[in-house]
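First the structure, in the form of structure tokens, and then the observations on it.
One chain of protein is taken out of this complex; the other chains stay put.
Which chain is which? They are A, B and C, in the order written, and residues in each are numbered from 1.
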């Protein structure tokens, strides 16, 4: 089976979907120097060719809708179809962002309620919805920490502390906000190394970015102490909310003492990941950071008759804001999906989410260790995810985490996150989420066990995997990433 | 790869999507003897399991959106997505059929215009949209012919003439309408045998059901003579419109002299076939059959202010009607799709449809015969479809039309219609439709040629085909139809 | 060109391969006298323009709070149903003739057959017919074939939906099958089985039993089934499949159970759509398998023992048996079975029972509220399911008009003083109160 041609290869000069004779419209009145001399090199294909090509391409994806997708740190859970359908109602889709607020009371009221609900779930004083992904939420949070210190004249605080297990966006964000990044070590237990932390903090400390449960899949047991240490040194605490799915309804970052948090709605609140986005990264803060929240936010005023009026609130009303993060109001369509999800799940439901996400992870960890795999933190409770290290398998059979991952594709499972966090050698970070059934987990366990036997008996089977990814036109072998980076081929050109 | 489990195997007792605590509602007040004693044996699965299962199942279909589908007589052309989206607008979907006409002016005006447009395209005096598929359109047409004769007291006309090449629905319909079916032979040229016809007609003749272009993919050259013969014998003429795609904008059944016609909107007017329906089979008639049209139809009245009011017209207003064919008004959602399609394509566009459908068929026929295949009617012009006979291949290599068809699946093409019409041995009835590009046709030709080489060199390859149908979880071999019929296994039961 | 991919060069090169000069030449076998100009249709619209037109037209529709049933029912349809049913692979495939390339549709139909058989308590089901009414007509024809008798009659209670009866009449009348109406009791709104004993002796081929019946009333199905069987008739249950979430399945009616079960599948995830497309279902016991009309899917294996699904028992069908087929049906309502299957899978036994119970509860509540209004009485006494008749002291037409002015479609007029009202799970307490308030106002107003 050959792969799918690229759409440009399907084209024919002169083919067009355009249905009818061109209108009389012309560009005669525009200066010719401002116009194109040749048509843009786009494909020339029929509507059927477009539909067929992209329908076939779509089938070449594993996705939540088709496969178990235990990608650690990513919370690939079911994206309820109702959220999609309701966020795509024409009334929502067709409204221009600059229309007067009075034509947007439906969307504004939903967003206002979402702000309130997220504040309640996280225990923060206020939430702004405008960041367009987790990383932008981080940016907002860290920029607010900077603004806070600056406003107090505390200009020496140039260092941001980041645990060595942190997600790459944490240090990258700190840099983007002009901070120097200082890494804090992790203990063998998986908790943060308090000694390193104590050593690191000082008058130059702007804050600490913590993920809790951490990217190791562990709840940071010393979180209160950590917060005290940093606060006492005059720093603020940033909470990376990527793992919120582990604790909703069980614990709240605000109660722990964090000053800022971002939330990945495309994780905990089940908005789809879209093959790479869009997500949304609402940011919540404690009281002292409230004035700095990014704009716009949604405000509510009650009129004399007791009727609520919702309106966008911008830099004019919030002069201390760090500013706006996008031309308009962030990823509203995504936020509406999160709103619908939250309204369907409710408060007790949010606890059930954490409970069952955690149950699934601990069950998988128990069964897999029982089957001979090595958990990186066998004596700890897993949160909603956990780490296996394949170091033993590497040592004994010469197969790597990558080999395991690729072989899982042959079995019809998306692979867990590999080689992250960087601390644990040959690691698989496995996150089943609460929406997977026990049967599915059992099938995954069976596959892992089978692959482990293959590793013993025929390691080449893993090293050459995948062999027959079960998608149409599958049978693709392992792709050569080195070649891709060495001789970048980034756009299609006619070849012969 | 194992196949997809059936949904019942995914279930677990007690699993439910139902989101919240049961309401206080109960059935206490109903007599227990009228109630179920055990819950219905439905699957107990989560929403994700449903979505995943049926998404995966869907991928196991070939379809227009994914594959070339040259199924003769079926006109598998592109189903424009706009037709679907616009017919699925909530305003259309949520209206109850018995609401007053005043809440349905949008849908009624569209249907009224569709009636008019179909009458214009076919050249008939009037059209009723209510039949729910081609076969029901046939029923309506033939029942009207019966009603016409009865009304004239012409009660001896008990015989319906049907060419031997006719589609199975023709004789089946005639029987259902209480007629005796008499077959008329076809000449070697593909035209109807006028001698047989002359011999067959008489005072017992109720009518003749003709498909034109015929199921042989040929325009019936003697159609005027045929019509004369039957009309002179006092019979009426029924036109099976399944092949209308071949002649829209080029010729009209009404002009030819037909008395009744059905139209498969799921063929010529590009509504989707949905894996087996729903379609719709509007029926058009000449003046004399007009009073008998099935109800309801859509009427239009202009008020004093010149505004149109559209309303359903039923048996009360049309006392001679053969009656209603469904509880309500037929497959309205399908008819709306046809309406949208027709409005986008327009009158000249309908001719272009026939032109290019015919062009594609004749091109394929020319290239395939050039490549050594045998056209059943090589000296005739193909209409929008044509027949290859694989008799020579059968005789020389022992491979059948079925073998060819199954092998085409391996190449990623749906198979043409096989063994229909019954007249031509080992036949493939090939209908490319106008929406396929020359490149796609060329790829199909290449596959046919390759398979023919395989037939010479390694016929077993065909006889055991398919080998690896390119769908996920494919690799299904040829399924045993005999076994299925001999030991029917028609519903899932728990097995061990 | 709209939906036609050919470039000028394509057309030229293809014409020359064929060996003709022009597209016109491809039609040279059509007698010149018969050639026509392109039809005169309104000028073609771009997708943008037709979208705007249809949105305007759709925008005009409905909008009123409708308490209509009478054979088509508003239910909440989970979003996942049409998100999946609308997938191109289901939507744009043909009838699954090539089994190996149509396993998606085929396996789904097999699951559908299983669900319908399970719901109805039958051994098997076909893969759909057009709608409930035509399916009932097919059931009558099937029963006649099964009975293998010449002559005889089919009993149709007066409580069967009149639209269904009209359709049966159209579809079976051509074959001269006699349909005999069986009276109902004016008090209960159901067939009084005890009076049936007094009926003139007849050669009954089949007996239809609607459950719930047209008035929403529940029939005494056990007694009726036993009576039918005692007459040597085949018993055909005509049921609302959603009600089978809680009502006794026809397979368990009376001592032997119904023989055939048919009905309208629309309540199972199919939108109202002004009347269609809907879904006819027909299920039966094994002994009648070979008389069943329509597609049937069976499970089988390939050479290597892998499970797969095929269309089976095709010798019943028109494309094989032609004039002697069990029916002329070819295209059926495939995509509607996709929706129904998804709906039933999403709801499961608990969900279906809860929806049915909520319907019952809401309609009961509404009935109580409405019959508390002066001039509004119960039409019948019997137990009912999600639909009931009201007896009004004011002319129904003017009451309906008054309600319509208040944004409510109050039901279907059955007679000048009788109204059929339906209330499913979609109607909240607020909706019901709104109806009651409006009716109260209208009854006062239109009073005299």
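Methods note: contacts are C-beta pairs under 8 Å (C-beta built on N, C-alpha and C of every residue); 3 or more make two chains touch, one makes a residue touch a chain.
Bear in mind that the values here come from a model prediction, so they are computed numbers and not experimental data.
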### Query
What are the shown chains that the omitted chain is in contact with?
A, B, C
### Task
Just name the one of C:17, C:51 or C:371 that touches the chain not displayed here.
C:51
### Message
From the list A:66, A:243, A:286 or A:389, pick the residue that touches the absent chain.
### Response
A:66
### Message
For subunit B, which positions touch the chain that isn't shown here?
### Response
12-15, 17, 19-20, 45-49, 51, 55, 80-82, 84-86, 90
### Message
Touching the absent chain: which residues on subunit C qualify?
### Response
46-48, 51, 76, 78-79, 83, 86-88, 425-426
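Heads up, the rule we're going with is that only the chains that are shown with their structure count from here on.
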### Query
What chain is the most remote from subunit C, judged by the mean position of CA atoms in each chain?
A
### Task
For subunit B and subunit C, let me know how many angstrom lie between their CA-based centres, rounded off.
20
### Message
I'd like the Å distance between the centres of subunit A and subunit B, where a centre is the mean of that chain's Cα atoms.
### Response
47
### Interchain centroid distance [CA atoms averaged], subunit A/subunit C, Å
45
### Summary
Residues in subunit B with touches to at least two other chains are numbered 15, 47, 51, 55, 59, 64-67, 78, 80, 344, 435-438, 471
### Message
Show the residues in subunit C shared as contacts by 2 or more other chains, in ascending order.
### Response
1-6, 10, 44, 46-47, 55, 78, 80, 83-84, 88-89
